[in-house]
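One protein chain is absent from this view; the other protein chains keep their places.
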Amino acid sequence: MVENRRFLDILAHAVLLLGVLAVAFPVYVAFVASTHPSSDFVSGVVPLLPGSEGLATYREVLAGGGSTQMSVPIALALKNSLIMALAIALGKIAISILSAYAIVWFRFPLRQLAFWAIFITLMLPVEVRIVPTFKVVADLGLLNSYAGLSVPLIASATATFLFRQVFLTIPDELMEAARIDGAGPIRFFRDVLVPLSQTNIAALFVILFIYGWNQYLWPILITTDDSFTTVVAGIKRMADVTDGEPRWNDIMATAMLAMAPPALVVIVMQRLFVKGLVETEK
Amino acid sequence: QTEIQWWHAMGGELGAKLEEIVAGYNASQSDYKVVPTYKGTYAETMTAAIAAFRAGEQPDVVQVFEVGTGTMMAAQGAVYPVYKLMEDMGADFDPKGFLPAVVGYYTDTEGNMLSMPFNSSTPILYYNKDVFAKAGLDPEKAPATWAELEADAKQIMASGAAKCGFTTGWISWVQLENLSAWHNQPIGTEENGFGGLDAELTVNGPVQVKHWENLARWQKEGIFQYGGPGGGADAAPKFYAQECAIYMNSSASRAGVIANAKDFTVGYGMLPYYDDVEGAPQNSIIGGATLWVLQGKENDHYKAVADFFHYLSSPEVQADWHQFSGYLPITQAAYDLSKEQGYYDANPGAETGLKQITLNAPTANSKGLRFGNYVQIRDVIDEEFQRLLSGEVDAKTALDSVVTRGNALIRDFEAANK
Amino acid sequence: MQHKRTTFRHRGLPYLLLAPQLAVTGVFFLWPAGQAVWQSFLREDAFGLKTSFVGLANYTKLLHDPQYLGSLHVTVIFSLATAALSIVSALVLALAADRVLRGPRVYTALLVWPYAVAPAIAGVLWWFLFNPTIGILSYALRALGHDWNHLLDKTDAMVLVILAAAWKQVSYNFLFFLAGLQAIPASLREAAAIDGAGPVKRFFTIVAPLLSPTTFFLLVVNVVYTMFDTFAVIDATTEGGPAQATNILVYKVYRDGFIGLDLGGSAAQSVVLMGIVIVLTVVQFRFIERKVTY
Amino acid sequence: MAAITLENLTKTYAGGVTAVSGVDLDIADGEFVVLVGPSGCGKSTLLRMIAGLETVSAGAVRIGAREVNRLEPAERDIAMVFQNYALYPHITVRQNLSYGLRNRRIPKDEIARRVGEAARMLEIGPYLDRKPRALSGGQRQRVAMGRAIVREPAAFLFDEPLSNLDAKLRVSMRGEIRALQKRLGTTSVYVTHDQLEAMTLADRLVVLRGGRIEQVGTPLDVYRNPVSTFVAEFIGAPAMNLLPAQIAQERLRLPCGAAVAVPSCLLPRAEGPVTLGLRAEDLRLASPEDAAFHADLSHVEELGSQRLAHLRLSGHSLVAAFDKGVALSDRLALAFAPEAVHLFDARTGLRLGAP
Partner (left out) sequence: MAAITLENLTKTYAGGVTAVSGVDLDIADGEFVVLVGPSGCGKSTLLRMIAGLETVSAGAVRIGAREVNRLEPAERDIAMVFQNYALYPHITVRQNLSYGLRNRRIPKDEIARRVGEAARMLEIGPYLDRKPRALSGGQRQRVAMGRAIVREPAAFLFDEPLSNLDAKLRVSMRGEIRALQKRLGTTSVYVTHDQLEAMTLADRLVVLRGGRIEQVGTPLDVYRNPVSTFVAEFIGAPAMNLLPAQIAQERLRLPCGAAVAVPSCLLPRAEGPVTLGLRAEDLRLASPEDAAFHADLSHVEELGSQRLAHLRLSGHSLVAAFDKGVALSDRLALAFAPEAVHLFDARTGLRLGAP
């Protein structure tokens, strides 16, 4: 290190600790709120120390008992979220790796066109053209289905773009060596490319899982049947109450349950997560 | 077994009760099964149903609040008028058994009932008797006029019994639509829109302007606290937390009030009025929602719907729902049954709403409203009210703007439904 | 557009490989986008029972609609403020993390997880913190003399959505800045130190300019994020209010389309938004391609 | 094993660059040919056309008797060793070696035998179950060689296989490659831009320049009789000293004015300007009387075994190599043998007279 100034080091730690606190504070409050009985919120301010109702609240929320705002048990919504997130992540990886392969290692008429047709959607979120997309999905009869929840969201080009970037960094010679070794395109893909992209695939999986899990508007729109509700979409339902008072403890418990899986994925697979994130964007 | 979908907007205690009623129905017979789905607020439920209709995934029955009536009525290929449904299905159905104040809102010009009344309400006034007592006011006497209310509120605040005088849900419904009806002021031309699609809003009259001026002033003085747009989700907690002594909202808020007001006694009163306005108090208009049947289903679905509606309008179910929720009894039979059961004696104040809508024979100004795109106009009203409260505009400008923007929406609707 | 020095010679295979992606993209992206364009020339009633062609009327209306222009204004403020807030705080954190020798990984782990929190959840959390009645932060603010009320006060509402949106985005920016900082060769900073530049001077004359590609990248990504991905944040907190003070463009598309049931107007807005996204995509793409070859 | 014949081989890239043009070359069965030349002269392109990795724009490549222009690389019966080794990073050394054989459905035991033999020959037995990343540069190089050997191809193609190694390792690997090729007797084409590597490895050297063959010959041949100043400067380190000179009256007049008598049989023409080439080791210290010319010492580099004297001669710099221990003064009297003289056309740079 260039400077060995203690003051700067202490300042750096202080800034980081402050950052960690700022980042954690809302979640801490949510956790605290989830452990108090709902009556504690009717008057006054949210307490700052955990209460004793936690287990009961979570149990109740998971089973969906009693709460009419959320007419599906959260356990079911969690399952739906999981299915949706997995379908999006796996589906996107599968179609993207194939198309990136075609774009990088083949020259063919209309390649340019295919390239732009795919990449024009790179940053085009579904929200922007939500009404017609909804209509298309409805016309295809995909409302209230896992396919409807996931397929329209696997189309975006981010993953294709990542694979393209990864493939471009693979030395030309590797494919040449494989060709000399008698491998055709399929064999090269299977024997070399896929195994080589393993960590990229895993990293991308982490990112896409989070992306899929966190979807909000889309599941709200295309599910009219509560047995397909996802947990992130469902929370809004709990917060909107007519002529009554939101059940804060239930809402916050649901929020905790909704953010725990992706947050855990990030923390446990931090290395893959960072890799996936940095790569999908650059 | 035929399964029918019912999308509704009943959250909280009301939702629980609704599910109980449905469960009761499902248990009462084995041919049909009703599946209730909570779809959020009234506006969300209605728009979700419309979007679903476009996508061919509509529910059989959808609960639409009173101000959606204009839009639903105009959609002739989309809704199955209830009178016709009952007729087609040969159900045993007597439109005359319904309270006129209720069905008037939902009938076409020929007097046919288009949707099935289920939960009709009207706004009333709730107050905290303990706070009143603490402030040295008579806890048995609700303020009857706005002047009294202002005076009471000041005394309450001065005594420290509560931080604020009053709050309210549904600004548009309570403090504009009902305010107009209660003071016999027109909300729009063409008999508040009942006369045709070419109506225009007229809510920028002097009474409305004066009231909104007062609300803005009271808010600044702390007498009034805003509870948010739409239903006013933040209003109820202020009342429950004893922050505000008075709370105006739907009679159907009663269920929630009873459930949440554990530490104090609640009093009930009619909406306040300005005693210098001639003809006030007239009568309040109903709110709440009715059940609309959507087209595009198999016949057996409609059979099921008819059967279910029959069950819903039975005096027992209606009386139970009315007593639990605070919604008006929509049939004479349910009302009579409740009386018979001694419900009103045991629950003083429970009859307030009913008395209020029947206070006088409705005039053209007080029988309700029926404009196209009114759901969107409600958003406009909320926005303009927020502008008023934040000091951006004065009451006159806000209401003028409601009229201009509202009229534009009505024109859009007219154009699209030609 | 790059490809490999040697490529496979097959004719049919590449089309086969592209088929699934092209199909999904075509059906769920391009086709709806085309629909949006078509719809933007129509007027329709809510139930879709009556349709008429109105030409550019929806666009003209849009351009003269003070609500729409207001939303444009709101979007610009919201995007820039969120981007600025999250970028600056992330940069400060990244600089600190880059400086500490021990435990940067621990700090990183503690800082990155909000990225995993759904925008909707982030919105709910901050909405709860700032709830005028029971929220702990509004309580604290009241104690400090500010009567927080995002239900009425436009500034409060804007601050709320900016905080919620930025909170979630800080971790993302942090990671990129940290990577950017670590990619600056240590020898450059050492050279600058030998050249007599202290830490502050080094930051402004060497580190900041070298980070500028990262910063530019983050700026575009953050603007895209705030313009489009914060839908859920808005929906879970202010729903565009009060008085449309936080009604950003993408939220307005949804509200006018699904709640307002003004399909033509909403479609016209979609088309405008898609134009914006495509411009941003091209800008970003240029930038990425340049970096790859650099 | 097979001979390789290139006939009028030409490559024009899509962009319009003609990287190789009209190359004719016969490579005998078992011969070790090195393609050498500066960066961008088309060495890799030429090699890759032989391998089938680039299409041929004109001309033909023949391996053995077959014209292979249209064959896939895998069908040409060649093996290639790449500069970056191009080992499959995700599989073990053993799998790397056997991949090509498995693709060709060679029986398992035959694969095992060949891999074992190659491993023994290259002494990579202990690493067979490691992944390439766990190997040092030299070991990776050997594995890359091994992958080529197990295929038992008709020819080896090498594209700068040693340039990723450090100097010491490069020297020893170069010995190994040479020894191995001798032993297997496989026809080999080897690309490098390092003249030392070219000199020490080749049976025959092909010097390329701008896509064309400049000179073909044994290393010593090329060293002794470069056909042009281009080759003269390229082959040999330190590079050959080149000085402008004049021929007049059987004498060679140097820039400093000194004139050296040269037997006329060695002089290609009677008159005119030429470029004089002298190798550093062909300059020797002379007594002032014997001296062909005098030059100023600018500095000396001590290589330990040798002393390199950097000299100035009327504005031209030249280098002379001396044995260690030789004492050098500030101004040196230098001489050279007439046979050591290389003469080139002053304008075209082409060698004058007999090689």
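Points to keep in mind about this one:
First chain written, first letter: the chains are A, B, C and D, and each begins at residue 1.
In this section, a residue touches a chain if its C-beta (ideal position, glycine included) is under 8 Å from a C-beta of that chain, and two chains touch if they have at least 3 such contacts.
Just so it is clear, the structure is predicted and the values come from calculations on it, not from any experiment.
When you scan D:Arg105, D:Arg133 or D:His299 for touch with the missing chain, the hit is D:His299. Checked against the full complex, the one of D:Val34, D:Ile235 or D:Leu254 touching the unshown chain is D:Ile235. Of D:Arg178, D:His294 or D:His316, it is D:Arg178 that touches the chain left out of the display.
Touching the chain that is not shown, out of D:Leu220, D:Ala248, D:Ala261 or D:Leu350: D:Leu220 (per the contact rule at the top). Seen across the whole complex, the unshown chain contacts subunit D at 167-168, 171, 175, 178-179, 194, 196, 199-200, 219-220, 223, 235-237, 279-281, 299, 301-306, 310, 321, 323-324. Looking at subunit C, the residues touching the absent chain are 101, 185, 187-188, 190-197, 201, 205-206, 209-210, 212.
Simple rule for what comes next: only the chains that are shown with their structure count from here on.
Seen from the C-alpha centroid of subunit B, the farthest chain centroid is that of D.
A separation of 57 Å divides the Cα centre of subunit C from that of subunit D.
A separation of 94 Å divides the Cα centre of subunit B from that of subunit D. One finds 40 Å separating the Cα centroids of subunit A and subunit B.
The set of subunit D residues that touch two or more partner chains comprises 53. In subunit A, the positions touching at least two other chains are 44, 135, 137, 176, 179, 221, 236.
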